[in-house]
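Missing here: one protein chain of the complex. Every other protein chain is in place.
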Amino acid sequence: MTVPLEGKPHYILTATCDSRMGTVARVSGFLASHTCYITDMQQFDDVITGRFFTRISFYGNPGSTPELEALREQFEAVAKLEVMEWAIVEADKKPRVMIMVSKFDHCLVDLLYRNRTGELKMEISCVVSNHPDLRSLVEAQGIPYVHIPVTAETKAVQEDKLMALVEETQSELVVLARYMQVLSDDLCRRLRGQAINIHHSFLPGFKGAKPYHQAHARGVKLTGATAHYVTADLDEGPIIEQVVQRVDHTYTPEKLAAAGRDSECRALATAVRLHVERRVFLNDSKTVIFG
Amino acid sequence: MTVPLEGKPHYILTATCDSRMGTVARVSGFLASHTCYITDMQQFDDVITGRFFTRISFYGNPGSTPELEALREQFEAVAKLEVMEWAIVEADKKPRVMIMVSKFDHCLVDLLYRNRTGELKMEISCVVSNHPDLRSLVEAQGIPYVHIPVTAETKAVQEDKLMALVEETQSELVVLARYMQVLSDDLCRRLRGQAINIHHSFLPGFKGAKPYHQAHARGVKLTGATAHYVTADLDEGPIIEQVVQRVDHTYTPEKLAAAGRDSECRALATAVRLHVERRVFLNDSKTVIFG
Amino acid sequence: MTVPLEGKPHYILTATCDSRMGTVARVSGFLASHTCYITDMQQFDDVITGRFFTRISFYGNPGSTPELEALREQFEAVAKLEVMEWAIVEADKKPRVMIMVSKFDHCLVDLLYRNRTGELKMEISCVVSNHPDLRSLVEAQGIPYVHIPVTAETKAVQEDKLMALVEETQSELVVLARYMQVLSDDLCRRLRGQAINIHHSFLPGFKGAKPYHQAHARGVKLTGATAHYVTADLDEGPIIEQVVQRVDHTYTPEKLAAAGRDSECRALATAVRLHVERRVFLNDSKTVIFG
Partner (left out) sequence: MTVPLEGKPHYILTATCDSRMGTVARVSGFLASHTCYITDMQQFDDVITGRFFTRISFYGNPGSTPELEALREQFEAVAKLEVMEWAIVEADKKPRVMIMVSKFDHCLVDLLYRNRTGELKMEISCVVSNHPDLRSLVEAQGIPYVHIPVTAETKAVQEDKLMALVEETQSELVVLARYMQVLSDDLCRRLRGQAINIHHSFLPGFKGAKPYHQAHARGVKLTGATAHYVTADLDEGPIIEQVVQRVDHTYTPEKLAAAGRDSECRALATAVRLHVERRVFLNDSKTVIFG
């Protein structure tokens, strides 16, 4: 038997709260009492931090305008009881995403392509860069390109401009697609859980600059890339995705870097996909991911 | 906050039924109403077959002897309503498992070792073989070894003996760890969903005999192994796990076979672990696996 | 100690002949007697087919114009003795490559990008398609786009046109980047060892059409793609590269196909790179690859 879902509005509920008895029953009971149909539900109870996480994909009922607002209002009562952080969103509404780059374009090209094919379901609000180089590439796809040059002197001012742009463009997520500027602690805090960076190493392997030279010097047999949320502590943000590939003694630093581009693209694209599909939760310095 | 679980009985509930509204709420509501605490819940709704699957790990309450029987009795009402196939078992009770082998011993050695380390949580009821060769290896570990030779003439009789042994030893699962005899259709039916085989190929790649010679002849660049439930249709049973590894032109059939032993051990061990942890569900000719 | 290679011409010698005593010594002796410096030498002796394969990267001496022609002439004596098929080419000369597509563009976009970054060292002579759809994408990069529509009636004529185009554009390699037309036996023969196809399955797994639907129906846990040389026997050409990725019961055929795009891009790009770097040798129905 298949429950007919055709034409019904599709929602995602995400919630996190302290672990306690009956939360699953109360949340699923709420949805059942509103004749909502759950198609996918995942939950995780972290016995170490004592936190509970859940992501529920469900279908509501057509016609009851505006259903989403009503659902949110009524869920508030459950959420209050459980002291939850939560959200209910339309599953098909694409989050607005700002991409930041410098001069390397492989991650940008990859993200634009995956967005075009529909594999990534996001609306790119704009591409921001501290260099003018990639303007034509971006504008050719009908996406606004904003050049915000940064020097040591102008950094504070330019970061304010950046943050204003995030708000003005209603961007929910900022993707640092090989953006080669360190963000200030203050900006990192303001973008907590909202900005994803790609680190061109298999963290915690090689932090800092030139990881491919470090990997070569160490003679590793596997190398990779790490996508993580941005935090003030550089290279230490909560990890979302890691990708690895086999290398050998014939790899020069240049060849390691060339090979690394693939890992970077794949790790960043996966992390962005997981985030825009509301599958990633912050759990202290780590992430919970419902794949 | 952490809910104190110390000393509480730990159960696994598995259930499958037709997809319908409210099942998750009814099941989780049942557990909440019995002050049972859910630590892990996974569910899958197959929109194509219209079947619903769930696996719930939960903690009951100490002291209420015999709680398990009471829970089962009371859950029957919910299950009837939903026309469910279901089970509630003690999470720490190890299923009894019969292993069958011929002469190759790599999968057997691997399973025995992983069982000894506690990675596989099962009680090996006995090892059955159509050859006497591996007796000392098995008995040295204090496990009964039963030699059931098979010829074309004795096959039917010996299979009856085998089935009797499964029942007598209360074995819930039969693992064919490179058992080189084809089971009769009848035996396959009687062991449906209860017998796991390791196929030494990356199915559906190379069916039948000598898959490593086939792989060599075809010049594949990756090879692997497939663990699946036994069905009358040889090599077509529902797949539980597949493992793959890279090979190249220097691999002779012998070297492919040697390399393949690793894949076979890993695929079979994973499949057995998933099964004894009650993570695998039959879904027509396929499986649903809650990893 | 490092031998100074700066400014010296860099060559690749590839050769195959029947296995016999002393071939390595004769070839390397020839190079040493011409004060050529070997930086990389790989060889394989297939004990089953009795064929010998070698690929040597070496540096010649500057100034002796035209050294390449002289080397070739003088090597002919060695080659005759050994009844070799062989070639000596300039390592930095990019082979001319024709790409063929239909409507799917993911492999095309990936190849164009990797060529632009220099990861693939080839000169794209033109993109040929039986559809007009991808013209603007290709021409935007300054690459000629040739539309050759094909119907059952016009197939023979259009294939002649195609073959004429291969010769006219001096294309050494034809890459079928999801070209959805079956080539005639005759064309396959004419392009033997010169045309690479991407099959959207992990061959020999699912031949023919709709492999993602087949994979779904079979409930596989790993899926992948295969890049191979084109032969008259569809889906049976010598395999160059295979890529695999893990999937699970939640993958619909659509999601399998989406996931498969990544495997296809990676398998095809790797195969093309290996070929243009002269690392692939035909060995009957298989390949020898010096990675």
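Every chain is named by a letter (A, B and C) in the order it is written, and numbering of its residues begins at 1.
Rule of thumb we're sticking to: contacts are C-beta pairs under 8 Å (C-beta built on N, C-alpha and C of every residue); 3 or more make two chains touch, one makes a residue touch a chain.
Bear in mind the structure is a predicted one, so any value in this text is a computation, not a measurement.
For the chain excluded from display, the touched partners among the shown chains of the whole complex are A, B, C.
Looking at A:9, A:22, A:60 or A:224, the residue that reaches the missing chain in the full complex is A:224. Contact with the chain that does not appear here is found for just one residue of B:10, B:106 or B:213, B:106. Of the listed residues A:11, A:30, A:44 or A:179, the one in contact with the hidden chain in the full complex is A:44.
Taking the whole complex into account, subunit B touches the unshown chain at residues 40, 106, 109, 113, 117-119, 140, 250, 258, 261-262, 266. For subunit C, the residues touching the chain absent from view are 1-3, 5, 18-22, 24-26, 28-29, 31-33, 35, 37-45, 47-48, 50. Where subunit A meets the chain that is not shown, the touching residues are 44, 46-48, 202-206, 217-222, 224, 238-242, 244, 248-250, 252, 283, 285-289, 291.
By definition in this document, only the chains that are shown with their structure count from here on.
If you sketch which chains touch which, every chain touches every other chain without exception. At the subunit B-subunit C interface, residue numbers used by both copies make up over half of all numbers present, so the two copies contact each other through mostly the same positions. Remark: subunit B and subunit C have CA centroids separated by 43 Å (rounded to whole angstrom). Those residues of subunit C in touch with two or more other chains do not exist in this structure.
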